[in-house]
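One structure below.
Only a single protein chain was left out; the remaining protein chains are all shown in position.
The first chain written gets the first letter, and so on, giving A and B; residue counts start at 1 in each chain.
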Amino acid sequence: MANNKNDVIISLRDIFVEFDGEVILNHINLDIKDKEFLTILGPSGCGKTTTLRIIGGFLEPEQGTVTFEGEKINGLPPYKRNVNTVFQKYSLFPHLNVFDNIAFGMKIKKLPKNEIKRRVKEMLAIVDLKGYEKRSVSKLSGGQQQRVAIARALVCDPKVLLLDEPLGALDLKLRKNMQWELKQIQQKTNTAFVYVTHDQEEALTMSDTVVVMNNGVIEQIGAPADVYNEPVNAFVADFIGEANILNGTMLDDCRVKILGEELECVDKGFGQNTPVDIVIRPEDIEVVKPEEAKLVGEVTEVVFKGVHYEMTVMCKGCEWIIHSTECSPVGSKIGMKIIPFNIQIMNKMFLAEKNTFYAEVISASEEENKITVKVEDSEFDIENYYFETGSTLEISLPPRALSIAGDGVGHIDDVYIESVIFKGEHNEIILESDEQKWLMQSDVDEQVATYVPLKFDFTQAEIKLKEGANET
Amino acid sequence: MRLKRPSIPYIIWMVVFTMIPIVLILFSAFTDRNGNFTTASFVKAFGYFDVFLKSLWIAFISTLICLILAYPIGYIMSRQKKSVQNTLTMVIMIPMWMNFLLRIYAWVTLLQNGGPIDTMLSFLGIHTTLLGNQGAVILGMVYEYLPFMVLPLYSVMAKIDNGLIEAAEDLGSGRLTVMRKIVFPLSVPGIVSGVTMVFVPSASTFLVAQYLGGVDDIMIGDVIDRIFWSDNNTGSAIALVLMAAILIFLIILNFFGDEEAIA
Partner (left out) sequence: MKKLTKLYTALIIVFMYMPIVTLILFSFNNGKTTVWKGFTLRWYTDLFRDSQIISSLWNTLLVAFLASIFATILGTMAAIGINNFKGKKKIFIQNASNIEILTPDIVTGVALMLMFTMLGTAFHFKMGFVTVLLSHITFCTPYVVLNVLPRIRHMDYSVYEAALDLGCNPWQAFRKVVIHELMPGMVSGFLMSFTFSMDDFVITYFTRGSAFQTLSIQIYSMTHQRISPKINALSALLFAAILILMLIVNIKDRKVEKQQAQRV
């Protein structure tokens, strides 16, 4: 696939979208090249469909430019853009048969009847639906409807075909077939495909380029193998494929400390004693005798997966997943050897050991030893502390002191869960409130991209007056 | 398509043909013939207080009878096969399509002295006047509006899953308990809309009483009709009071409906 710069058809620059004060796309940049199969991958609510709608012309970004072959097309309605869309629910016209559905676009353009007939026929051959012209679309199976939707869009000869999770409604077996067929169709028609999905396997098998999105930003763009082997951060590593993600410290170039053990790696330029995230793929861990490796653990669970065994190993309080063709029985002690090349070092997504924030005391009672403070629009009480009304406090909380209020009553409501990553011994959760991000440790799994009430445990807090302010 | 503009003609239409006429009624009720402010029309309207009460009473009784008659039929319909349901719906709806005056007129024919029912009763030795009393008026109302009670009840009860009833029976509920604990609470929205659809027109109807009732059996609708042509100020005042009464009734009904739905 030629990656010449001149091949770029559609280019998004600094796109910003907001709905009701909520940022959907946060200044993203994206180039779509001619004839490529580009997949936008991300969890639901990450902004991938919004990106597609901007390209299609169904949504206008608040900021940023969309260019088509070098021309700015902001404000151009969908029917004047040379891109076509395959909608999530196919959106075939129920009152028309297969032929009329596919011919729809060409009839609008008032092409001659013979040409319409010829092209519909060609298209039906490409999508493998020869002889289906007269069928009513409601009589087709899901996979067939899918193919009619693709034919209907492709017959208009678009430069770019947009597909919005087109396989989402199909069952597993049909999905696998259609993945292959889509790739075939893309190669036959030589059209650029922009494919939106939340299924990482789909993205890896079909695409030339994968764009990983989360929370309105593009985390990484690259070829499937690159994204898999060298994820830029813990989110990408976690989202694509299975991975052991751990906290570590980069001691120096090529030297990393994991679970108290110093290991050799190949990454450089992180500085000295920097906290980092580490990814090790389950298949990259070699099972050896305990005395042959620095990291030693005990097998707690073994599941046979057909090609390999999936083993869960406890090592220094941390849960590891190992894929190996040889089985080590439950209870056995094993050594885990990892070659330096397979230790992937990444910058932390949110660098903080403690959550520090400022609070204003709005009322205080010396007798009860209690204060009421205001943080971002929320007011709550803190017991066993006393500060004068009006003073500003600096409060530090360790990640353990944060929790999600199970009863629905938290100190700060509607906090957004940005990511949840299992770090071997606990979940590391990054949250976002109106004014800042929070780091939380939890043993419970939480749902990403939801809003939850956040609760603080002030017994673990460090509270002092903000320096240089309100001193009397 | 995300446009709001297509609704503008209708909004203008509503203002001109719904809002302004109601404002005119309001204006007319509070003025005299020369357009000066007065509450005299309401004083005159108060003279029809007993007619007013009687109308509401007749409407109330008619609504109640409709509810009692319609509830079982609605339930029976809702438990049939789909094809039987459709047929029964048709059967209930067809009389509704007949002209409303003809339906009332049919009862005049049936009930009059020397009419079929009277003749039959005479054979049995019962001699009575069937026409020209409050009972006949209520009968006419019930006949007129029964389908409006049956259809909403049926459509709400048709949505009650048979599995729900079977589950309740499976859990040891008797037929009455099932009715009380499952069917009734779920049918409350149907009752509310049925009662609305029967009470509002029967409280405000005119002609039914003129056809079937006696000389004294006039209803508030007839009064408005009679007065409006000569004195539209008083007519407006009565219409306004009638509207207010119906509005209050609807508010109470909806309040009651919501409470029931929650409980």
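What we mean here is this: a residue touches a chain if its C-beta (ideal position, glycine included) is under 8 Å from a C-beta of that chain, and two chains touch if they have at least 3 such contacts.
Small disclaimer: the values here were computed from a predicted structure and weren't measured.
Asks: Hey, which of A:152, A:175 or A:455 is the one touching the hidden chain?
Replies: Result: among the candidates, A:152 touches the missing chain.
Asks: Which candidate, B:20, B:43, B:121 or B:167, sits in contact with the chain we can't see?
Replies: The one listed residue touching the chain not shown is B:20.
Asks: One chain is left out of this view; which of A:136, A:365 or A:389 touches it in the full complex?
Replies: Of the listed residues, the one touching the omitted chain is A:136.
Asks: Decide which residue listed in B:92, B:137 or B:218 touches the omitted chain of the complex.
Replies: Counting the whole complex, the residue in contact with the absent chain is B:92.
Asks: Go through chain B and note every residue touching the omitted chain.
Replies: 1-11, 13-14, 17-22, 24-25, 28, 69, 72-73, 76, 80, 86, 88, 90-95, 97-103, 105-110, 112, 114-116, 119, 143, 146-147, 196, 200-201, 203-207, 211, 221, 224-225, 228, 232, 235-236, 239, 242-243, 246, 250
Asks: Under the stated touch rule, tell me which residues of chain A contact the chain that is not displayed.
Replies: Touch set of chain A with respect to the missing chain: 56-58, 77-79, 84-85, 87-89, 91-95, 104-105, 108-109, 136, 138-139, 152-153, 156.
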